[in-house]
Each structure stands twice: as C-alpha cells, then as structure tokens.
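Left out: one protein chain. Kept in place: all the others.
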Amino acid sequence: MNRSQSVKVIIASIVPIILLILPTTTLGIEGLTIIEHRVIAIFFFAAIFWILEPIPIYATSLLIIFFELIMVSNQGLKMLISSPDPTSLGTPLNYKDILFTFASPIIILFLGGFFLAMAATKYRLDQNLARVLLKPFGQQPKWVLLGIMIITAVFSMFMSNTATTAMMLSILAPVLSLFLPEDRGRMAFVLAIPFAANIGGIGTPIGTPPNAVALKYLTGESAISFGEWMLMALPFVLVLMAFCWILLLTIYPIKTPQISLDMKGTWIRNPKAYVVYGTFALTILLWLTDFVHGMNAYVVAMFPVAIFSAFNIINKNDLKNISWDVLWLVSGGIALGLALESSGLAQRMVDVIPFEALHPLIIIMVITVVAMLMANFMSNTATANLILPLVAALGVALSSLDTFGGSKMIILAVTISCSMGMALPISTPPNALAFATGSIETKHMAKPGVMIALVGMLLNYTLMYLLNLVGFFE
Amino acid sequence: MKEKVSFDWIKKNLFSDEKKVRQLKKGDMLFDQDQKNDRLYLVNDGKFNGYFTDQTLITYPIFEAAKNKFIGVYSYFSEDNKSYCRVVATEDASVSYYDKPLKDHSDEEWIRLAPFIISLVVNELYSRQHFARMMATEKYQDVQKLLKAEKMATLGQMAAGLAHELNNSIGVLDKGTDHLREFFIHQFQKKEDDEFRDFFMTGCEEGQKISSEDARKRRAAFEKIKGLSKQQIKRMSRIGIDPNLVQKYLRRDPDTIDRIYESWESGCNLHDMRIAARHATQVVRSVKQLGVSEHSWSDHISVNDSIEEALVILKNLTKKVKLRLELDDNQPPTSGYYGQLIQVWINIIKNGLESMLSSKTSSPLLVVRSSHNKDHIVVEVTDHGPGIPKKIMERIFEPSFTTKIGGLSFGLGLGLSIVQRIITEHDGLIEVSSSSEKTTFLVKIPLIKP
Partner (left out) sequence: MDNLYIVCVDDQRDVLSSLSGDLSPFEDLLMIEECESAREAWDVIESIDQSGDHLAIIITDQVMPEQSGVELLKQLIEDGRFLFTKKILLTGLATHQDTIEAINKTSLDRYIEKPWSSEELHTAIKSLLTGYLLDKGLDYEPYTKILDQQLLLNYLRKTT
C-alpha cells in the first residue's frame, strides 16, 4: 500500500471513528441503543468506503461483516457487548445470522448463474449463439448494431455484464478497424455494447447484483419469482433498448455502408457439451416455471452447480475464476441490511424522520434519483447495498406508499435506478471496458449515457404506474 | 665376363665422342616440338626445360633436366623419331649425344644395353610424373590464392561501395545534428531562457555523464524535496544538477523543472547523435581501409593506428572480454600495406577472443602490446585462453586449417595463413607461443625509414 492510499484510508476512517467514539446521547436520537449507535457508525463506514473506495469494495463488505461480528453480535468482544444496563445496550445480533450472509440463498442464486456462464464460455456456447443469432441481422450497419445490442442484452441477463461486454467487444474489435477514421459510427458500436449489457442486466434476477440485493428485501408477501421478475422487467428492457438504439444511430450516424462480422467457430459436439447445452436450457426453463414444479429460483440455481461439478465440466481450476469478490460484495450488503433491520435501527430512523409529512411521490422521486446518481459514480451493487435496506424499512413503515404499490414498488423502482448509472467510464465495469478500447472519450459516453438514464427513469416511473394499475404489487 | 651396365659405363662408352658435343647459350633451343630427333642427349652442364604447346597455343612446362639427365628419350626410342616437346636451355649448357640409330644395333649390343634402357626409361617416366604432379599442386594453390584474392577484392569493392553510401548518409545526419543544435540555441535566445540554454548546452557537450547506478544513488537527495513527482526525481538525478538549485527553481515555478529536463534531454539526444555519427564514420573508415587499400604500399604508416582500427571493427567482440591496450607511445612510422596490417591484427585478435569465448574462460583478458627496437616494430597479442594444443600447433598457419566451422565470417578474417603471408610480404616475422593458460602471437615488422 503506498502513501496516498494510506492517506485515503485514514481520511475515510475519520467520520466513522468519531461517530463511534461520541457518547450515544450526543447523537440526539431518543432511545437510541448502543448497538444501534454502532450500526450507524458501521453504516457510515460502509457508505464512505464504498463511495471513496480507499480499499476495494469487496474488502469493505468483508470489514462490515467483521465489524458487525465483533461489535454488535452475541459472540462479539465481551467488553463491547456486556453492559450493566441491558436496555441501553439493545439486543445484540445473532452471529450465525451475520455469517449466514456468505451462503444466503441470493448468493447461491448468483453462484448458479456463474456456473452457467462459465460452462457456456468454456464450451463456447456464448460465442456460437452470438454467431448464429447475429446472422439474421445481415450486413447493414444499423441492423448489425441492433443485433449486437440484442445479443449483448440477452447474454447479460444470464452472464455477468462484464464478461458479456468483454466477449462482445472482442467480437467487435476486428470490425472496428474497418471503419473509416472520420466515421463516428464506430462510437455507436463501442457504446452499444456496455449500454446494452447494463440495460440487459435488469432483465433477470441474476442479471446484475443489485437485482439480487433487491430479492433479499422482497420477501414474504412481496416475494417475486424469477418468471415474475422477467415479466416485469423485459418490457422495460425492450423499450429502453429501442430508445438506446435509435439514440446511438442519431448521435453517431454510421457512414460505413456495410459491416460483416466474420465469426468463425463450430458447435462443440461431445457428451459434455451436450450436457452444458441441456443444463442451460433446463435451468432457464425451471426458473421460469416455478409455479409448475414448486422449486424456487434459489433451489433451481443448484442444478447447474450440481450437474457441472458432477460431470467435471467446471473443475477445481475453474472455481478460481469465480468472482468471489462480487459474491462477497453482495454478502456485505446483506449483512449491513441485516444489522439495520435486526438492531431496530431502520425502524427507528423511519420513526424519527417525519417521512409521513412528505408526499409519497416526492419520496419516490428523491430516492430513485439519488440511487441513480450514486450508481453513476460508484458501484451499482454498493449503491443497492446502501439504499435498499433503508428503502425496504421505509416501504414497510410508510402507509402512504401503499396506494402506489407499497414497498415492493419502491424496492423495484430503486433497483432499476441502480442500473441506470452508465454515463461515465467509472460507472460500471462494462463502461470501463468500452472506454479502454480507446475509441471513445468520456464526453462521447456521457451524452447518450445521461439521456438513457433520464429516459430510463421516466420509463421506470411509467412501468411502476402501469404495474400498479394491473395489480402486480398486490 | 660381361661388364655390368652402369651410368658411368654408358657415359664412357656411348657419350665420350668429343665431336658429338653441343654448346648452347641460355635461351638456345635444343630441338623443337614435332621436329625430328634421332639423338639421345646427356646433359653435361647447365639446365634445360621442356615445353609443350597444345592446340590452343598455350605452352606448358613439361620437364626440367639438369646435369647427368637424358634428353630426347621419347623421340630417340620412338618409331618416327618425332619430338613431342620443345627443349630450351635455361642457362648456358653443354650436351653430349649418341646418334647411332636403333636399328643399326646388333642383337648382342641390344642385350647388353637393354637393362640400361629399361632403367633409363623408368627413371625418366618417374621424374616427369613427379614434375607433373608438382606443377599440378602449385597450380591448385595458385588458383586458391586467386580465389581468395578475388573474394577479398569483391569484399573490398563492396566495402568501398558501402562506405561511400554510408558516408553520404552519415554526413546528412551529422550536418542535420549541427543544424538542429544551432536551431535550439537560437530558440533559447530570450533572456529568461538563459538557464535552459545552459542545460541544453551541458547536454549537448557532455551527454549523460552520470551512470545509471550513480543516478539511482543521487535520487535520495531529490526525494527529500517536496513537490517533485516520482518522474521528476528520476529525471533530476540523471542531469547531475544540484538539489538546492532544483529547490530554488521549484519555488519559483514548478514548470521550470520539466523544461529544464526537456532542454537537457534534447541536448543529450543531439550529443548522442553526434557521437553515434562519429562512431559510424570511424567504422566505415576502418572497413574501407581493410578493403580498398589492401594492395597499396605506403611509406608512412603507424602500426598503432592500424591496431586501433582493427579494434574498432572488432568492438562488438572485444566488449565481451577485458581488453588491456599497452601501445608504444613513441612508435616510429614505418612502411607497409596499411590495410593488410589491419587484417593481420583483426585475425590475430579475433583468434584470441574466440578461443577465450568458446572455451568460456573465466575473466577473459586480452593484452595487446606494441614496442620497438632499432630494427623492428614488435606487436604482442596475448589471450588468456586455453592455449593451442601441441599437436595442432604446427598446422595453424596452413591455409586450409581451421578449428572453427564455417570459415569466412563477414570477410573480417581469412585465417592465420593470410596473416603469415602478409607478414612475409612485409619481411616480418610471426611467432606463436602457447601454454595452457595463455597464447601469445608475436609479430615483428621491420622498421623501414621512409
């Protein structure tokens, strides 16, 4: 760690440490317990560290779990959690609940998605599918652009947005050099991929980590199945993609008359490959038909994990390539939500702040816009990690929201907002990859990125309004 | 009892007629090719050569005959008594002859002469055969020499051509460098640019004097200065500027630091370009010397210079070893083939280098020393390689002898046989002494006052 990094860590730590040291009473919240006080400090720690990123974001997640375990769990440091006055201390969290976040059903859902994606890449299912699916789009640039966007979006629903972007950019790379130097259409192609990946991620619960975080709070009455999610999100994805396509064609018109993506490759034909193809289809089918067989998405997610491991399709070595950092980032978020909820802090905050006085639509607007802005400057997942627990508590407590769809509506609205951060290279890993090709500058990305985000937000509200009309949230 | 036939008997009985003697002056012909000859000659004194002219009118020497040799053996014994070659005296000579036709001899006479005739014919056959073989060998060697000379001549022409072309290019680069330098100095004319000009000039004149190792050591001093980036620290430590001065500049205007470096670096680049151009010129000149002036005798050459030119050409090889040069400071000039002498040093030095490198000698050392006495300039080249094995010691100067595979490499050396030939042409002397630790080639070149 070099000096500037250490300085960053120290600066970022100042506020949480001061918060922690201050006597509980000075915070000015009536009835605040010591445990709640510490959770506030941990929350600020998480917020500041996720925003400033003095250490990797997954490390912050692990620290959240660590701090929770020693400071607010029933197996924590004795001198910290024993107090002569039990009421002022509050109820410590069960340490097992905190540790369970590592294997939360949501994590398993994602793991299942990872296994699917990894096997697909290993047996070139992704590349072959891309090749076959791109063919009908011909060689006219605008249709090729559309084809690339659709394929990217579809893939990013089941694979990570980053891996999808990487694959599509590498397919595109040989074509990029064929563009005339003055043809800005090149930028349309380079931007289409990360945008489509970001938008496509909204399409399924496993499409992008914020969706998974949302699932954590969509429990009980507001629970949502894999199929329901897609039913809700696909129309949104389709409309926003269409807008994105037209927007890119307008801002960066393509002058090159013809584009041929010459992709080589053949389908792998051996038993293992057939297992991969079969399992892929089966898993998606099972995800969509839970009402028939009764297995929820989390249980179905174990199918690819079990099958690919049994057939040695994903081997020991491949396990190393799993993005554990993404999983742990989500775990930390869940643990943070858990602490906010179990300590009673979330409820207390909602009680203390007079939300009832505000119009519910203003609340929805403010929270979704804040989420969208934050997502532009920091990790989408971290944004969801920070905002969703608060929103979930708010949704439950605020009865005035019920007419608009209640907590389920606001959680979904915020989750979609978290995926609207795509204006800057740092907004999402796909954006960073596209930027790294060197074909575009920040301003080229910001212009359509901002417009897509704004239109996306409007679309988001429209979607919620319509879903409420058809009784989706009941 | 029959007398035994002997040479003396023949001489006494057949060639003692004083009337049958011919005196010839040098260049006189005894008989011509295809001329009828029915005499058997015995050389009393002087020397003869036999020549044969073929259909293309080219004349070859066929045999030599000196005192007590027979001439006309073939024509005398043959049916038609026709000579197959022309015999000419190569110095004043006298011959006796025997001219009694064969058919006039009685049977008894024949029987007595037969053993003598057989031995005579065999003897003749042998000596002519021997002569022919000698001629063939000599001719083969001549051809080889010619081929090598031709190779050298071609290389020489190539070298000259290359040298010409390269000289033009180098000239352009060299001039360009000078112009650029003037341009830069002009650019720094403004008063406030004085210090940049100074740094530029320092770079121009000295290049980077500080070794990379020293630069690293100096870094610590600059690291103490606040406000310098990592890159700037590295750069300043290369210039060799006083840290306090840097601090002063930094306080005045942080941009100055980068401009200082840029000025200095531009200067360094020009400096390096000039050095490179000069080096290229030197190499070209050496190669040219090697090729073109090989056959021109000069009355005023410096042996030391020729050694140094050889070392320029061998720079890439000598880099790999430690080279100690002990050249004679007061070496008098002498006469000789300058280009050929370069060849000699290249061959000897390369030989030593290669023996050390191929045997992976630890701490290889090559010493080149020159000295002189009143008659000679003496050059010693000593390598600390494994030495030359005794059994090949005698053969190292043979033309075809090589311990390497591949032979000619870039025409820089033709082996030690050439070295010996060149030294011999200079009336010099070359000696080798070798032990298991070192090998010394000692070359003596006569001092010829111009």
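For clarity, chains are labelled A and B in written order, and residue numbers in each chain start from 1.
The criterion applied here is as follows: contacts are C-beta pairs under 8 Å (C-beta built on N, C-alpha and C of every residue); 3 or more make two chains touch, one makes a residue touch a chain.
None of the values given here were measured: they were computed from a predicted structure.
A.B. asks: Pick from B:56, B:106, B:212 or B:330: which residue touches the chain that isn't shown?
C.D. replies: Answering carefully, the residue with contact to the hidden chain is B:212.
A.B. asks: Based on the whole complex, identify which of B:81, B:167, B:269 or B:440 touches the chain you can't see.
C.D. replies: Answer from the full complex: B:269 touches the omitted chain.
A.B. asks: Considering the whole complex, which of A:140, A:321, A:399 or A:462 touches the chain not shown?
C.D. replies: The single option touching the absent chain is A:321.
A.B. asks: Contacts of chain A with the missing chain: which residues?
C.D. replies: Residues of chain A in contact with the hidden chain: 1-2, 113-114, 117-118, 121-122, 126, 159-160, 162-163, 166-167, 169-170, 173, 321-323, 326, 432-433, 436-438.
A.B. asks: At which residues does chain B meet the chain that is not included here?
C.D. replies: Residues touching the hidden chain, for chain B, are 207-208, 211-213, 215-216, 230-231, 265, 268-269, 272, 275-276, 316, 319-322.
We take it that only the chains that are shown with their structure count from here on.
A.B. asks: Indicate the whole-number Å distance between the mean C-alpha point of chain A and the mean C-alpha point of chain B.
C.D. replies: 80
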